[in-house]
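Take this structure, written in structure tokens, and hold onto it; I'll ask about it next.
Apart from one protein chain that is not included, each protein chain of the complex appears where it belongs.
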Amino acid sequence: MNEIVPVVAMAGISIEFPGVKALDGVDLRLFQGEVHALMGENGAGKSTLIKALTGVYAIDGGTITVMGSDHRFTSPAEAQAAGVSTVYQEVNLCPNLSVEENILLGREPRRRGGISWKEVRRKAREVLGQLQLGHIDPGSVLSSHSIALQQLVAIARAVQVDARVLILDEPTSSLDADEVQQLFAVIRTLRDRGVAILFVSHFLEQVYEISDRMTVLRNGKLVGEYLTRDLPRMALISKMIGKEMDALAELEDAEGRRQSDRTQDAPFMQAEGLGRKGSVRNVTVAIHAGEILGLAGLLGSGRTETARLLFGADRSDQGSLRIGGTVRTLRTPRSAIDRGIAFSSENRKEEGLIGDLSVRDNLVLAMQASKGWLRRIPRATQDQLAEKFIRALDIRPASKDALIRNLSGGNQQKVLLARWLITNPRLLILDEPTRGIDIGAKTQIQKLISTLASDGMSIIFISAELEEVLRLSDRIAVLKDREMVADLANDGVTMEDVMTIIAGTNA
Amino acid sequence: MNALLKHRLTWPVLALVLLLLLNQLFRADFLAVRVQDGHLFGSLIDILRNGAPTILIALGMTLVIASRGIDLSVGAVAAISGAVSCTYIYNSPDPSSFRTAAVAVVIAVAVGLALGLWNGFLVSVVGIQPIIATLVLMTAGRGLAQLVTDGQIISVSNDSYQAIGAGFFLGLPISILIAAVAFGVAGLLTRRTALGTLIEAVGINPVASRLAGLNARNITWTVYVFSGLCAAVAGLMISSNVTAADANNAGLYIEMDAILAVVIGGTSLAGGRYSLVGTLVGALIIQTLTTTVYTLGIPPEVTLVFKALVVIIVCLLQSSKARALLGRRRRPVTEQSEVKVSI
Amino acid sequence: MNALLKHRLTWPVLALVLLLLLNQLFRADFLAVRVQDGHLFGSLIDILRNGAPTILIALGMTLVIASRGIDLSVGAVAAISGAVSCTYIYNSPDPSSFRTAAVAVVIAVAVGLALGLWNGFLVSVVGIQPIIATLVLMTAGRGLAQLVTDGQIISVSNDSYQAIGAGFFLGLPISILIAAVAFGVAGLLTRRTALGTLIEAVGINPVASRLAGLNARNITWTVYVFSGLCAAVAGLMISSNVTAADANNAGLYIEMDAILAVVIGGTSLAGGRYSLVGTLVGALIIQTLTTTVYTLGIPPEVTLVFKALVVIIVCLLQSSKARALLGRRRRPVTEQSEVKVSI
Partner (left out) sequence: GGGSDAGGGSDDGITMGFAQVGAESGWRTANTKSIQDSAKAAGVDLKFSDAQQKQENQIKAIRSYIQQQVDVIAFSPVVESGWDTVLKEAKDADIPVILTDRSVDSADTSLYKTFLGSDFVEEGKKAGDWLVEDSASTDGPINIVELQGTTGAAPAIDRKEGFEAAIAADPDLTIVESQTGDFTRSGGKQVMEAFLKNTPDIDVVYAHNDDMGLGAIEAIEAAGKVPGKDIKIITVDAVKDGMTALSEGKINYIVECNPLLGEQLMDLAAKVVAGEEVPARVVTEESAFTPEQAKEVLASREY
């Protein structure tokens, strides 16, 4: 590929937010026909750099050259017009519009003045097809789909136009293996068509699989630009975290956790054929104290919905649920929380963050809620808790008073996790808890989960990363087509085993 | 059947039908429509004719609300439009000619557009919250109208002008024809072009729309201008119907009626999905309600209470429907919030 | 300095000061306060006393708005409360005794709470959109008040009752003392307990709040009850100030004043973050505005326009401030949306 003139060249970019210097003299070059990975820890400045490029944020310093000419976008609209197509980190679509409307929003095909809805449908189908999403109905309302699917729709929207630059900010954070492969297929075709692609992900293997070149950021500063093939993983990791650290080794000893079997003592929670009309069916699981139950399944298999049922976020209308031996119907999350159940949602933006409140308020919210409004947690205690968890999960910026919406995606996720850890529940349901979290923090959190379990907390663990599930769980429940199809003890279960179960049952 | 129950329009339509039947019960010839000196005549026609201004204003209001805004100034704009046109006719050399009427109409419409621009400016450019931005014009507007008419009630006698609100064409009230046309145009504009979707997008998620490269500002601006236009025409109807401009009382509380119509029609004040037909039905319900009060001879003391009751029943029907639906859809929490989240 | 400019209260306070100075300019002794038969006397005192009901209602409104709601019924509730208490006193055996007055107050407050419960029920349990749910009571309420007084203006002569709105204690108007106490209590309740944060949480993201285990329903309910309470007490002040209950005019349009006060005070109608002090300043601005009209002798015809102008200037100041901040903060997307998202 020719490297003469970069399609996009950003030089010495600086952006300062009150309190934080998000970017400090960062350079980035995108060449056509190349996949460029933007690497860095949570809060390193990846998303900010992207927003600086697409004109969401004005830059305080530096220059942006697009197609050779000095150029600065003042609005996302301009960037789009200039052929820069972006998928931002937080799914930013209109939940009440249909899938097709979302995909073609603002560029509806026109015929004779009016727009032709036939054409809209056709184009939507076409691009969904490319992403192997032919099965979803373009006319269906977006909000009826899981966050993962919504993310795919956002991607579809981005690849639908023939752009010269395609920017993907953590597109794979909640996709599982197959979707990732489909996405990569699309990325490759685009790359071969000469599109310049900027790709952000915390999954090293994905980065190494797809990218040709990478730029590494640390604390808003540029570490360097490298050819992927010249930069071994360990080197990359140490460049990102800035110190020699054997992350993989850490992963190893996270894996080395004892296979405890607690099935003899009475289960904390027991679901019998639990289900809900139009949603999941026949969920039958028992969770014992100190046990980690992993939910495995493909995208849209009903893991989230199962979790919501067990938490009372949706009401079950089939089967029964026993908590501590007695039959209970969970009508509201509140009633679940009162029984020591906690649920951290996969949809952090809509179901997690209280954007305009501080990190502190967000941290203590759940605890405060269960205490009731009268018994306010003393400020001192709040601060202690906040500081404790900011340190424990290494949340950046390390300020209790920062508005949570100003935190980076990964750091927001950490805060929400902490919100539930504080309440120290008996059963902790984690739906994609490590979504968008960098490797360093991820290993921390995985360790944390194991320790919590060994201290007797029950945990239901959902992750799009099957390895992660297999590595952590004592037992694994497999879902398929929103129905539970298997529940196996994790004595060396492999990905293949799970896949065969999923494949097998439709025979 | 189930599908029918689910349909957002079922309940409003049902309510409307019931109201009409109720009237029919009390006055056997209520639904009767006879021809009298060349045009249709009867309660139904009255409902349509008197309802026309509300329908028109509710139409504009629907788009404003779909974009997550609200326009409290419509009543005042209507008053101003009436005041301007009547004052013009009143002071013009030949106050009874068609030309005068035409010019008056043009002026009034222009004024309406200007006021709409002003509202849109405050909301989309300056970024004042819609309810406040339009509240300003709502209060100031009456004052302006008074200045125009200087506190007097300006009555005019100009047949062409009077036709707008009280005239008939092909046996049908001209006012309702105007409203119908407006509806048609709006329907086409929003559905045949992308405008409708864009408005909804802006209403549902302004941030997302901006990231998607939409020009939220212009879209917002447009809806307020359109609302101003509708209000102006409605103002013409009102004043022409009584051949006089009353700065104080013309279109008083009509904004509330319009908002009610929109909501009864099943559009959420949280913005997003809207239904023009729903609004139409809603407006008719409200108009019929007023008529009902007189047919049933409801004692004045309890009129307000009666009206409120009917409104609340319709809302209850709808929301209980909403709750029933919760059972079927996927993310109940969101659903629920949708009902709650919204002023 | 910069920090000061950024502070959300700077502009409102500035506006208030300017208004007062303007008056002072027109009447040298405007700011003067002298003691007259044992109590303070002067324009400032009038502003406080006449402002008390608005302040009180705006206080309740602030919390409602913080929870993403709105309460249009406050004016009607005030009217009902006044009607109930005066009618009770009027018909009681000894209409001038302290006991009677006390009972009347208790009844009125009880009624206010009941009406608040009703609003809260419609919004939080039934899930009707706040603006509609309260619009119902706004219209029906006047009707109810008329039923209570049966259309008459009920005047009473009971010194203890009159004291509420017109009396003085330690030289200060009792009404303003009541308002002050209410503010204190509200401040404590919301800030010393977690209520404030929880209300904000519900206002900002109802879905997330519910999943975090907040009982959004009860919280919403509470704020409407509180608003009802405030409105009832305000109603007592209004009626006692003129020792008569006027079902039609008591508290007319006060809901709009209250909403204005809240917004001028820097609370967003989109819910979430709120400022009680801001509301206080906002309410004072609005009351001072009315007084200014009299001091400057602005002719009634242009009063409305004048008021609207001032309001808009204040809003402009605030939002231009917001825009200025954008420059520094550079979060256009969210910022902008924040301003826009809101009805």
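Going in written order, the chains are labelled A, B and C, and every chain counts its residues from 1.
The working rule: contacts are C-beta pairs under 8 Å (C-beta built on N, C-alpha and C of every residue); 3 or more make two chains touch, one makes a residue touch a chain.
What you are looking at is a predicted structure, and each value in this text was computed from that prediction instead of being measured.
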item	value
Left-out chain, listing which of the shown chains it touches	B, C
Residue of B:Leu44, B:Ala166, B:Val277 or B:Leu317 touching the missing chain in the full complex	B:Ala166
Options C:Leu9, C:Ala163, C:Leu177 or C:Val242, residue touching the unrepresented chain	C:Val242
Hidden-chain contact residue, picked from the options C:Phe41, C:Phe183 or C:Phe306	C:Phe41
Given B:Thr10, B:Gln24 or B:Ser155, the one touching the chain that is not displayed	B:Ser155
Interface with the undisplayed chain - residues on chain C	27, 29-30, 36-37, 41-43, 46, 50, 146, 150-153, 155, 166, 238, 241-244, 246, 248-250, 290-291, 293-295, 297, 300-301, 303
Residues belonging to chain B that touch the chain removed from view	27, 43, 46, 50, 146, 151-155, 157, 162, 166, 238-239, 241-244, 246-249, 252-253, 290-291, 293-295, 297, 300-301, 303-304
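Assume only the chains that are shown with their structure count from here on.
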item	value
Euclidean distance of C-alpha centroids - chain A vs chain C, Å	44
Between chain C and chain B, distance of the C-alpha-averaged centres to the nearest whole Å	29
Contacts with two or more other chains, residues of chain A listed in rising order	56, 313, 350-351
Residue numbers of chain C (touch at least two other chains)	207, 210-211, 333-334
Residue ranges of chain C in contact with chain B within the complex	65, 68-70, 122-124, 126-133, 135-137, 139-140, 142-144, 146-147, 150-151, 206-207, 210-211, 216, 220, 256, 259-260, 263, 268-271, 301-309, 311-312, 315-316, 319-320, 322-323, 333-334, 336-337, 339-343
Chain B contact footprint on chain A (complex, rising order)	56, 75-77, 79-81, 86, 88, 92-97, 101, 105-106, 108, 110, 113-115, 143-145, 157, 277-279, 305, 313-315, 317, 350-351
Residues on chain B engaged by chain A in the complex (per definition of touch)	188, 192-194, 197-198, 200-201, 204-205, 207-215, 272-273, 327-334
